[in-house]
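Sharing a structure with you now.
For this depiction, one protein chain was excluded, whereas all remaining protein chains were kept in their positions.
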Amino acid sequence: MTMLDMRVEAATIAPIETMTMAAALNRALADAMAADDSVLVFGEDVGALGGVFRVTDGLTARFGETRCFDTPLAESGIVGTAIGMAMNGMRPVVEMQFDAFAYPAFEQVVSHAAKLGNRTRGAVRVPIVIRVPFGGGIGGVEHHCDSSEAYYAHTAGLTVVCPSTPQDAYSLLRAAIAHPDPVVFLEPKKLYWGKGEVDVTRTTSIGRATVARQGTDVTLISYGTSVGIALDAAAVAESEGRSVQVVDVRTLTPCDDETIFAAVRTTGRAVIVAEASGFASVASELAARVGEHCFQYLAAPVRRVTGFDVPFAPPKLERYFLPDVDRVLDAIDSLNWEDA
Amino acid sequence: MTMLDMRVEAATIAPIETMTMAAALNRALADAMAADDSVLVFGEDVGALGGVFRVTDGLTARFGETRCFDTPLAESGIVGTAIGMAMNGMRPVVEMQFDAFAYPAFEQVVSHAAKLGNRTRGAVRVPIVIRVPFGGGIGGVEHHCDSSEAYYAHTAGLTVVCPSTPQDAYSLLRAAIAHPDPVVFLEPKKLYWGKGEVDVTRTTSIGRATVARQGTDVTLISYGTSVGIALDAAAVAESEGRSVQVVDVRTLTPCDDETIFAAVRTTGRAVIVAEASGFASVASELAARVGEHCFQYLAAPVRRVTGFDVPFAPPKLERYFLPDVDRVLDAIDSLNWEDA
Amino acid sequence: MTAIAETLLPREQPVSLLDADGVVHADDAYERPDDEALLGAYRALVTGRRVNDQCYALVRQGRLAVYPSSHGQEACQVAASLVLSDQDWLFPTYRDSVAVMTRGVSPAEALVLLRGDWHSGYDPQRYRVAPQATPLATQLLHAVGVAHAAKLRGEPTVVMALCGDGATSEGDFHEALNFAAVFRVPVVFLVQNNEFAISVPLSRQTAAASLAHKAIGYGIRGQRVDGNDVAAVLSVVGDAVDRARAGEGPSLIEAHTYRMQAHTNADDDTRYRGRDEVAAWVARDPLVRVRTHLQAVGLLDEELDAEIADAAEETAAQLRAAMNTEVEPDPEDLFRYVFAERPPHLERQWQQLRDELERNEGIER
Partner (left out) sequence: MTAIAETLLPREQPVSLLDADGVVHADDAYERPDDEALLGAYRALVTGRRVNDQCYALVRQGRLAVYPSSHGQEACQVAASLVLSDQDWLFPTYRDSVAVMTRGVSPAEALVLLRGDWHSGYDPQRYRVAPQATPLATQLLHAVGVAHAAKLRGEPTVVMALCGDGATSEGDFHEALNFAAVFRVPVVFLVQNNEFAISVPLSRQTAAASLAHKAIGYGIRGQRVDGNDVAAVLSVVGDAVDRARAGEGPSLIEAHTYRMQAHTNADDDTRYRGRDEVAAWVARDPLVRVRTHLQAVGLLDEELDAEIADAAEETAAQLRAAMNTEVEPDPEDLFRYVFAERPPHLERQWQQLRDELERNEGIER
């Protein structure tokens, strides 16, 4: 038994522990692999290196080369062979190294992973998890910071998940691996090293949003990195006398309308906060849905605080691109308070 | 000179003629190639065969193998080499044979065509046109009927155009070819054989919506095949005493907010009609935008009539999937008329 | 010449065991399949041809939406399936309906896609036949994944992955061969080089000496075979299957054949190829060739041939019957299979559609 094994095994004894999101994801993978032999992990640099973000650290050492391994450098190949593996009884969890490097796999994701279950009247389901480290805020150069969720969320047949805390990272990844259908699992890179308590016995269902903060005047709806911005904005707004509710969507699709609409109906005002370029995005969908289904409750238009409709910024300019607390506060300020 | 040349040349003498959309597109390509040596056409089966929809019919015969030619069967290769051609002075117009067969080119479209101009501070622009026959209503089997516009419209750096008449097909394709930046040109397959008058001297600007029908009670906003459905619905609604305005968006991005908002502000009610699955789609964007910017004018929530959030239907079921007049009328009926 | 190149380079000429007149020629490496195998292949060929021609007719009668015929390619079609055991998998394309049926899928199930009832009509797990793939070369990766999973579990499964000459130009072809080679998984890639990708001739797909030469770039065995010689195809592909099963890794086989009809009924092949070119291939008909041989060696007399033709006719009759039975499509199917469990939003969308349909029924009936 290597040092690493000991660490992992010792860790599973204490159910609650403080850890980074990267560690929580690593734990989720290890626990899922330990629980089910058909769970495999593969991709680029996930073996000896443990992934460029170390999310697969130690898995090859613990579970062997057949359970966690490096592939040739080809994303379509990774997703395409994962689909075949799933057709033949495996539950592959594959890593796309960065958001923009998942695009070569787009065809396999959209035309096969998303549609094979439907195509075969359910005779073939595709229980794969495609992990995509995504988003900016880490000073990454071009192609390393895309928020690509809209491409997946728009695609019928995909389930798209995005945690904002280590606990959700753990619980949602376990749920995603257990899920019978393909899941695109978006990991906000900026949150990898943020810490939080993780109770490995806690389960979470895919498809449920959560109210991350209670509030009565306005509802901020967001996911991933933006949840933290929304929470920070809420704290500032509170000091200015406004009670701000924050919803963490967690599953982008299927969308938890119930929780979201209930939240907005209590406050009558909503701002969507998401880092991706806004046009035809998940934020658009959330705004359109809320606008349609909460119409008679709304005291003000649904605002969106999103990335601009430009390619992601180079490192030195990313702070201008990314939604921040001020931008959220501006949006809140614009919500027809004079009528309140 | 072959028979074909004579036909094409004779045709260019009469500026106004009735023709199908496929013929209008063919004429636009021929006229653009005649006007500018750097315009090239390539893709799968565009040469001798003239394209599976005959949109490139006769171009090789008239302009030679170097101007219109077949490539190896590889969509990423087609778009990728087109980008290189554009870097070196050409204006390639490439054909993706069907909507879903453009997905292998996604990486090239999103990471390069859309971003190269920005990446190089404008030193390299990418004047390519990617023609995508798209959408359903033709009884096509799987992968032949996707409405893939959201993927492109969400991508900053792309200009996405979609005609609904032969005239616009001609004028917009000419504009797209003349455009300095990459254009995804969506051709509604169902409309290929529909006829209309085409004046080849008429120019149209990218980025401008048009009011396809005047009306005062409600605004239908749509594009491509859905414009015809909206117009039909408007005619029926009129017979039921409702005056329905129809906006043909024509350019999905950049979005002509001015025309769209002005239209909705006059009626106070809006329904978006589009065939693509609704979630995180162009319809979501239109709904979100209208909801945000016309809020105080709206007497009812902005409704969407879109494809369901399922993979496109097989031929025998497509009539259930596709938006139709009844569904649009239902949406109109739901717009809080009791308050009117 | 490197040692590796020596073992991996395909033949200069495609392997052929029966000449156009059905005469056997000896080959160092490949044996003519035994009588039973050859007769079985002939049966399947006759049925395959009949199915192709029946389907073509059904399209004209409007009973099928579209049919990409493998007329002329039936030797490849039947061999691809006949060399497989029960535990093996077949990964076919849209053109490989005959291969699919040869593997035991009923015509009614196999033609669901092309009739337009649904995207695929058989249970892939039951027959170990993947859905017929439309996006070119994409299924080759699934085939590799299936084989890889089997290898990891130590199962003796071999996977037969089919594609056309055009599909070899796609990036997924490359990635599939490379993954298969690197992980040394039991896949046989069988390329039916029928000279065309719709209208585009082979010369626009490759400048290589042959498609089988691509194998060397992956470090796997490549071989060429006369795709209209069912004995040769059985032998060469069967050998590759045996090697794969024995743990010797994947192979790439190029079968030289010809698409005798247009790409599909929607295609007009007079636009891109001369009639004499097509006519020249008639003389190489795979069915006639093996029939001549079987007759010459006394394995096939008129009586048996009539019996085989009758059996094929019976299949065609079943096929017609199945295609003439209208299946009432159920709109709820649109929502049933997208996910294992129907999420609330799809339930709501189905309710909306159901309400519409009920209202219409009220109006129309």
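Just so it is clear, A, B and C label the chains in written order, and each chain counts residues from 1 on its own.
Rule of thumb we're sticking to: a contact is a pair of C-beta atoms (placed from the backbone, for glycine too) under 8 Å apart; a residue touches a chain by one contact, two chains touch by 3 or more.
Worth saying up front: this structure is predicted, and the values here are computed from it rather than measured.
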**Omitted chain's touching partners, listed by label** = A, B, C
**Prompt:** Of C:E74, C:D172 or C:D239, which residue touches the hidden chain?
**Reply:** C:D172
**Request:** Have a look at B:T20, B:T71, B:Q97 or B:Q167 and name the one touching the chain we're not showing.
**Result:** B:T71
**Message:** One chain isn't shown here. Among A:D37, A:D70, A:E238 or A:D257, which residue touches it?
**Reply:** A:D70
**Residue among B:A34, B:A48, B:A61 or B:M90 that touches the chain left out of view** = B:M90
**Asked** Since one chain has been left out of the picture, which residues of chain A touch it in the full complex?
**Response** 44-45, 47-50, 52, 70-77, 100-101, 103-104, 139, 141-144, 279, 308-311, 313-317, 320-321, 326-327, 330
**Complete:** Hidden partner sits against chain C at residues 1-2, 4-6, 8-9, 12, 169-175, 178, 181-182, 184, 203-209, 213-220, 249
**Message:** Tell me which stretches of chain B touch the chain missing from the display.
**Reply:** 40, 66, 71-72, 74, 76-77, 79-90, 92, 104, 107-108, 111-112, 115-125, 156-157, 159, 180-181, 207, 254-255, 257-258
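In this section, only the chains that are shown with their structure count from here on.
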**Request:** Please indicate which chain is farthest from chain B, where distance is taken between mean Cα coordinates of the chains.
**Result:** C
**Message:** Just the number, please: Cα centre separation of chain A and chain B in whole Å.
**Reply:** 32
**Fill in**
Whole-angstrom distance, CA centroid of chain A to CA centroid of chain C, is 40
**Complete:** Residues in chain C with touches to at least two other chains are numbered 118-119, 135, 171-172, 333, 338, 345-346
**Contacts with 2+ other chains: residues of chain A** = 76, 104, 107, 111, 115, 118-119, 156-157, 255
